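Here it is, the structure in full.
All protein chains of the complex are present and in place, except for one that has been dropped.
After this line comes subunit A, so read on.
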Amino acid sequence: MTENSTGLVDKEDLRETLAEILDIDSEEITDDANFVDDLGVDSLMALEITVRLEKKYGVRMQENELVEVTSLNKTCRLLTEKLGGQP
């Protein structure tokens, strides 16, 4: 397992997915770039991210978990946990 992959969630694939959703270059989505402060994500786009990730990974995110969707690393960790892996 590489550092970019947990086996369940490929971080680079997630980066590309987020870049596609946010309509920005994947290079802008650094591991710790804050979605709101650094990438200008508003509440609607945050919901869009959540819905698209739920579809892609086949998971359901609870409302209290959405606060974790603030950066690539944190999102990757949350998805990995949801899929039953070790973050």
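By definition in this document, a residue touches a chain if its C-beta (ideal position, glycine included) is under 8 Å from a C-beta of that chain, and two chains touch if they have at least 3 such contacts; residues count from 1.
Everything that follows uses one rule, which is that contacts and distances are computed from a predicted model.
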_Hidden chain of the complex, named as in its UniProt record, picked from "Nitrate transport protein NasD", "ABC transporter permease/substrate-binding protein", "Beta-ketoacyl synthase-like N-terminal domain-containing protein" or "NADH-quinone oxidoreductase subunit J"_ = "Beta-ketoacyl synthase-like N-terminal domain-containing protein"
*For subunit A, enumerate the residues touching the unshown chain of the complex.*
22-24, 40, 44-45, 47-48, 50-51
